[in-house]
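Heads up, one of the protein chains got dropped from this complex, but the rest are sitting where they should.
Letters A and B name the chains as they come in the text, with residue numbers starting at 1 for each one.
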Amino acid sequence: MAEILLDVRGLTHRYAMTSSRSVTALDGVSFQIRHGEIFGLVGQSGSGKSTAARCIMNLLRPTGGDLHYKGVDLLDPKQRRENRRMLQTTRQLIFQDSASSLNPRMTLADIITEPMVINSVKPPRGSMRAEAEFQAAKVGLSPSCLDRRPPELSGGQRQRAAIARALCMEPELLIADEPVASLDVSVQAQILNLFRHFQTEHGFSLLFIAHDLSAVHWLCDRVGVLFHGLLVESAPTTELFENPLHPCTRALLSSVPLPDPRRERQRRLERFDTDTLPAAETLREVSPEHFVLKED
Amino acid sequence: MTADKFVPAAPRPICDAPPPVPPRRHGLFLPAALLGIIVLGCLCCELFIPRDPTYMDLRFCNVPPCRDFPFGTDSMGRDIFSMIWYGGRVSLLIGFAAAAVSTLAAVVLGSLAGLAPPQPETLLLRANEIVMSVPNLLLVVLIQSVLGKPRAMGIALVLGLTGWMSMARVVRTEVRQLRQSEFVLASQCMGGGFFHVLRRHLAPNFLPSITYMAVMNVRAAIAAESTLSFMGLGLPPEVISWGSMLSLAESALTGHQWWIILIPGFFLLVTLLCLTALGNAAHGGVSRRHSNL
Partner (left out) sequence: MRHNALLLTKKLIIFLAGLLALSMAVFCVSRMAPGDALISYYGERAEKMSPDERSAAEARLGLDRPLHVQYVRWLSGAARGDFGISFMYKTDVLSLIRSRLGNTLILGGSGFALIFFLAPLLGILCTRLEGRWPDRLICRLGAVSGCIPEFWLSLLLIALFSVTLRLLPGSGAYCVGKSGELADRLEHLVLPLTVVVLSHLWYYTYLVRSRLLGEVRQDYVLLAKSKGLTPRRILFRHCLRNIMPSYLSLMAISIPHILGGTYIVESVFSYPGLGTLSYESARYKDYNLLMLLCVLSGASVMLCSSLAQAVSRRIDPRMRDGTPVSGEARNDG
């Protein structure tokens, strides 16, 4: 078994609304990502998926818990400073909305090579322009796009550019925060293929955040299910889809539409009420690698 | 234009910041040319003005426009045609210098307020509100009495010091909006330091509105100088500027000497109009999307 790349333990984050009120977005979430693994994080909207991604990228300071990446404590400013360059180059994030995560006033070529400029990496293919062309070709963008600006491109093209930007540093951990949520289905499939292709080619680890279970089923090795900030179940993908144990997971799975109309008609939506969630629960391993939140 | 051909498929086109559509360029030639002529004429006025603008020839007081005096003379017997070009230099200088001071102050303080944590920010805003609550005219009089004798640079400084507040607020809002936008976050993720983010992301995005406001500051300063001089708070009539030329206007009213009022005012107005047109062009028009109505 490969060694652990990212270790998340008891991650908790609260957003302070006013001085007296706060919203708990993450409540003691723990999971591990191994080298070369695709870990999916699913859940309804508002379940804390993006918050988790932002905590891991140090964009947010979690209220509690531990984060270790390649043995570096991500919450310790001193260690972070010492490994600053390593952290910057080997962790990359892809945002959900490519329209706002790409600067509307930069050309694609500048956008794609921005991380190399920041970290003053010498482009392996001679000039920055050649590098941008190479990366663009890899994600399937024509060189003519490179002189355009994000608003002139389609959503799929923009998301490809965002991927190219993340990949040009050859990261070890790629965090994709709902990268396909704002795209239409055919483009979604292309982008997912792209992820799969690059993952086998480069062997990076991928934290894939989505609310679309079929994408996760197709792409991921292991899946964690978030519900209202709690990690209710985590298991290898096939295990989870065949044997969902937590009612929340079952409800989520039952919501996936089936392509076969006859079976689709028989599909029954399972309901899951927040109130049925017992207060005190711990994550238990029921079978190898399959963890479920259960009552004590 | 390519923007019309490639309609983005994303749900919302980019952020609320100024739309990335290039500003409309047509109709810009006339104001630019007029302003160019006025500025150039004022700068090299020694080459073509017929008389010494400061010389008071008491034989020719209040002469209406004629062949000798194309714009007439004022009540002190000075040639208005020469004064216009000579005085325009002072007016324009005050305008640009004051705008430079206020733009600098606004950008520095506005960015500070935009980047500061909430507590100091509220304090800055409160202070700004209090300063803004004093009528501008009082501020000008107060600062001017501290600085002493009215001189062109002193007035520029006064106008600059009183004109930065509202612009600082706009800068602050823009900086805050941009700071929270995802592409800045993304750049920070990649390890972009403060100066990288400022140079590559913040500056290009707020430069258009800064340019717009800077041009508007020039406009406001020129107008304010003329107002102050007219009210007797700015430059005295001996120091020639468009404003101080107009300070003779009230006595000209009763004497029906229309040229003393109309001609400097006309030059002032044309300059202000040209500046407005240029400023609006820098700001960029409304987005080209079609109205849904």
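Definition applied: a contact is a pair of C-beta atoms (placed from the backbone, for glycine too) under 8 Å apart; a residue touches a chain by one contact, two chains touch by 3 or more.
Every value quoted in this text rests on a predicted model; they were computed, and no experiment measured them.
Engineer: Could you tell me which shown chains are touched by the chain that is not displayed?
Structural biologist: For the complete complex, the undisplayed chain touches B.
Engineer: Touching the left-out chain: which of B:M76, B:L112 or B:L273?
Structural biologist: Reading the full complex, the residue touching the unseen chain is B:L273.
Engineer: One chain is left out of this view; which of B:I94, B:M216 or B:L235 touches it in the full complex?
Structural biologist: With B:I94, B:M216 or B:L235 as choices, the missing chain is touched by B:M216.
Engineer: Touching the absent chain in the whole complex: find that residue among B:C42, B:V218 or B:L233.
Structural biologist: Residue touching the chain left out of view: B:L233.
Engineer: What residues on subunit B make contact with the chain left out of this view?
Structural biologist: Output for subunit B: 125-126, 129-130, 132-138, 141-142, 145-146, 148, 163, 166-167, 169-170, 172-173, 213, 216, 219-220, 223-224, 226-227, 230-231, 233, 246, 249-250, 253-254, 256, 258, 261, 265, 268-269, 272-273, 276-277, 286-287, 289-293.
As a convention for this text, only the chains that are shown with their structure count from here on.
Engineer: Can you work out the whole-Å distance between the CA centroids of subunit A and subunit B?
Structural biologist: 49
Engineer: Subunit B touches which residues of subunit A in the complex?
Structural biologist: 57, 59, 84-85, 87-89, 91-93, 95, 97-106, 114-115, 118-119, 148-156, 158, 169, 182, 184
Engineer: Quick one: in the complex, what on subunit B touches subunit A?
Structural biologist: Subunit B residues touching subunit A: 2-3, 6, 8-15, 17, 20, 181-183, 185-193, 196, 200-201, 204-205.
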